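In this view, the complex is presented without one of its protein chains, the others remaining in place.
Labels run A and B following the written order; every chain starts at residue 1.
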Amino acid sequence: MESSAQQTLPLWRRFSIRLEPRLVVPRWLPYAVPIVSLMLALILGMVPMLVQGINPLLGYRDMFLVAFGSPYAISETVMKAIPLMLAGLGVALAFRMLVWNIGAEGQLYMGAFACCLVAYTWPDAPAWVLLPSIIVAGFVGGALWGAIPGALKAYLGVNEIITSLMLNYIAIQWINFLVIGPWQDPTSLGFPRTTRLSESATLPTITGAWYLPTVIFLAVMGAVLVYWIARRVDDRSERLKLGMGLVLLSTLSLGGIYFLDGRRVHLGFVLSLAGAAAFAVLLSRTRWGYEVRVIGENARAAEYAGMSLRRNIVLVMMISGGMAGLAGMSEIAGNLHLVKRMFSPGYGYTAIIVAWLAKLNPWGVILVSLLLGGLYRGSDAIPGAPKALGMMLQAVIFFVLIGGEVLVRYRVRWEGGPEMLVSNE
Amino acid sequence: MAETTPFAIRMEGITKRFPGVVANREIDVAVRKGEIHALLGENGAGKTTLMKVLAGLYQPDEGRIWIDGRAVAVRSPRDAIDFGIGMIHQHFMLVESHSVAENIILGLDAPRFVLNLRQVEDQIAALADQYHLQVDPRARIWQLSVGEQQRVEILKALYRGARILVMDEPTAVLTPQETEELFKTLRSMVSEGHTIVFISHKLGEVTAVADRITVLRRGEVVDSVPASEIGREDLARMMVGRDVLFRLGKRESSPGDVVLEIEGLTALNDKGLEALRGVSLAVRRGEILGVAGVAGNGQRELAETIVGLRPVTGGQIRLAGQDVTNRSPREMLDRGVGYIPADRMGAGLVVNLSVAENLILKCYREPPVCRGFFLDGDAISAHAEELVHGYDVKTPGIRTRTRLLSGGNLQKLILAREISSRPALMVAVHPTRGLDIGATEDVRRLLLEQREAGGGIVLISEDLDELLSMSDRIAVLYEGRLMGVVESEEARVEDLGLMMAGTALEEGSGE
Partner (left out) sequence: MADIGVLLGIVLSAGIAAGTPILYGALGEIITERGGILNLGVEGMMLMGALSGIVASLATGNVWIGALAAMAAGGLLSLVHAFISITLRGDQVVSGLALTIFGAGLTAFLGFPYVNVPAPKFLALPIPLLGRIPVIGPIFFQHDVTVYLAFFLVPIVWFLINRTRPGLHVRAVGENPEAADALGVNVVLIRYSCTVLGGALCGLGGAALSLAYTPGWIENMTAGWGWIAVGLVIFAAWDPWRAAFGAYLFGAISRVVFDIQMIPTGHLPQLVKTLLTPEFLRMMPYAAVILILIFASREAVRKRVGAPAALGVAYTREEAEG
């Protein structure tokens, strides 16, 4: 009972496209991908703009000018970037441990709440007392809010994405309540807002009085560090990393001088840079940072090494929330000086995009925040859809980036197959 | 044209290669209709691979297959089912939360759209009666005992009209009573005209139930004989072979104090079944205790209980006299227990971190690596350099990410990390698996050095040669029980084979 059926396969079945995992990842690829994704996203972003009847090239040019075209523009971009940096650092830290903190927006609001609580309770305290207090309060407010989804995940196994997200909406309503209710400024008619924060509860702007000496001091320290690195650290790639971090830090600090003449950039900028440096040191050189990285990479090995998963989940959510809280605090005490409803244009959510684009690297967070801050600023320039254009472009960038990540891991291969299929010979 | 042939299955010249290993090499097997045919062999002998080729899960690189005299190409599991072959895997492929009936009809084309479970259940009940395979068609799989789950797998094959049943290590998870039941079932299926192929490493069972036995070793057929014509000792010899054993220049050791004592240890495996049934062992300082046995007889669980990664349900573990039963991994670590896990990339290493960072996994909480809140980069580097040179780990640098290293170097890395913490006791599971000759020698040398330095080592391995040449004493695990412990100098391969296949060492049986 032999059957000898032969089929000639049609053309489309003879070849297949396969995606196969790469064995070796070229070193430049992980860095090229975000850049290419960015460019691709900008190109894709032209499509919706065209749909809206906007000339994309002109649109981009205008956006760029508004964002980076003048000292005023740059300083305003930085103002937008500061909360992104702070919240982005927090989100990146949590993501390193595979804890998905989507609640940065709510933690931001709660940080603002805590800071105002202190500021309104003791408005007349001297600045050297009040200022540190509101900074600490901002961190604590965000940290406590972040601890909730953290503890729920660690001890009850509840999904942290949904819980942190729900807490966002709750926090926003809480602030709304305060702004309309107990904290409302009686003189605000129609557009409810809180009373202005007192002088001493204001983050100082960058002025020559304190910034210049600080930078000089830092420059000296930097030189010492460079010398130390050159002498003691032998490994080339390590030197490169440290060097780049230092260069970035110094460039940005020096760049701060640019803002000396009466711009609005405030202490939050310094906090962000300090945060990034602390983050980098924390992750690479401390015991806890080591634990975070190991847990995020291989929880089983971490368990074997005796690391406590639960404690670390809560801790990382607290620090992550604390950073977002600082973002909220800096926005209130440094930028707005009072609270309005929905004062955040989605900084907490954009921080997620920032963290991803930056590949969870602290200096990357700083750079990307500046970029996306520019996006926020620039989208004000286009008539017709202010905030939304920025949002849309961010979304496209994020999306293309995810797709691009795939190309890092896979190759596309054509395969020619057999011409005939022979069965049961 | 169909030949009237006495053979239900004929496989000729089957060769199957995987990267780095030839699992089946030119295998010829003939299974007569209506017989119970056993495939006997150790781990890695190639039995499962061969049957997976038959069942359409693998494609052979060379060779041909005839079913009932007809030459066939089995390209997928569906083809196998079409040809009347039903395979029952060692690890059941059942959906736990579904019912028996739902599992049995999974993947079938009928019923077309709407499930008529009532009808199916009746059919299953009828089938079950016919073959004396009692099981409730409406029960959920997780409610059933392992023996009952196996019956579901058998019914699944029968329901699809399988005439040939291939069973992979079917008694691995059964109690003696359930095993008897199974054998009764097999005999009755044969009387209904089915043919059965039975993969096993258990001599006792194979000789009890099989009509014919084919022995495989290292991917090749050793011989194929009727069961009535051969005895256990000969089978054991065929299974493990008589290879030249090379001694690695092992010096005479003088074992010191007892460092590890296990008494009556019982533990469960991941499925909640008993994996260890009252094991008692002792290991001294400066001694290597080899643990032999076919995989799945409790070795992994033994290692994990000692290291603290698996809870103990009974018995005691004593380290240097102190009771350490059910302590956490960290505590065991602190007390000086080292662990080389079977799966390097799993619990052993963090592949995306650098070599240096992996090397401090166990000691990062103590000085000199840890300085208060911070980690001392210099100390980490120094530590890493020392270990990398001392253990000859080939890596571009200590900052290289571990995932770029070869298997042998990864293993040396783990060894370096574990040994450098100077453990009193080391548990090594399959330490040379998958390594090339050079790396294998290095690893063995390191273990022997550890032994000479006074450490006690529990060496779990599937490679009898390795155990014979490295160990001072060898213990054999079978179904979670200790079959015997012999001095390796005096061990006979046949005895080991017998123990590994289920026959306990009798007193005075040819030392």
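As a working rule, a residue touches a chain if its C-beta (ideal position, glycine included) is under 8 Å from a C-beta of that chain, and two chains touch if they have at least 3 such contacts.
Not measured: the values here are computed from a predicted model.
Screening A:V136, A:V281 or A:M392 against the full complex identifies A:M392 as the residue touching the chain left out.
Of the listed positions A:Y31, A:Y169 or A:W210, the one in contact with the omitted chain in the full complex is A:Y169. Residue-level contact of chain A with the missing chain is found at 19, 48, 51-52, 100, 102, 152, 156-159, 161-163, 165-170, 173-174, 176-177, 180-181, 349, 352-353, 356, 384-385, 387-389, 391-396, 398-399, 402-403, 405-406, 410. Residues 16, 18, 21, 23-24, 46, 48-50, 52, 57-58, 76-78, 81, 89, 93-98, 102-103, 105-107, 111-115, 142 of chain B touch the missing chain (whole complex, contact as defined above).
Just so it is clear, only the chains that are shown with their structure count from here on.
Chain A and chain B have Cα centroids separated by 47 Å. Contact residues on chain A toward chain B in their complex (touch as defined above): 1-2, 232-235, 237-238, 285-288, 290, 293-294, 297-298, 300-301, 303-306, 423-425.
Looking at the complex, you find that chain B touches chain A at residues 1-2, 70-73, 309, 328-330, 333, 339, 346-353, 357, 360-362, 364-365, 370, 373-375, 377-378, 381, 397-399.
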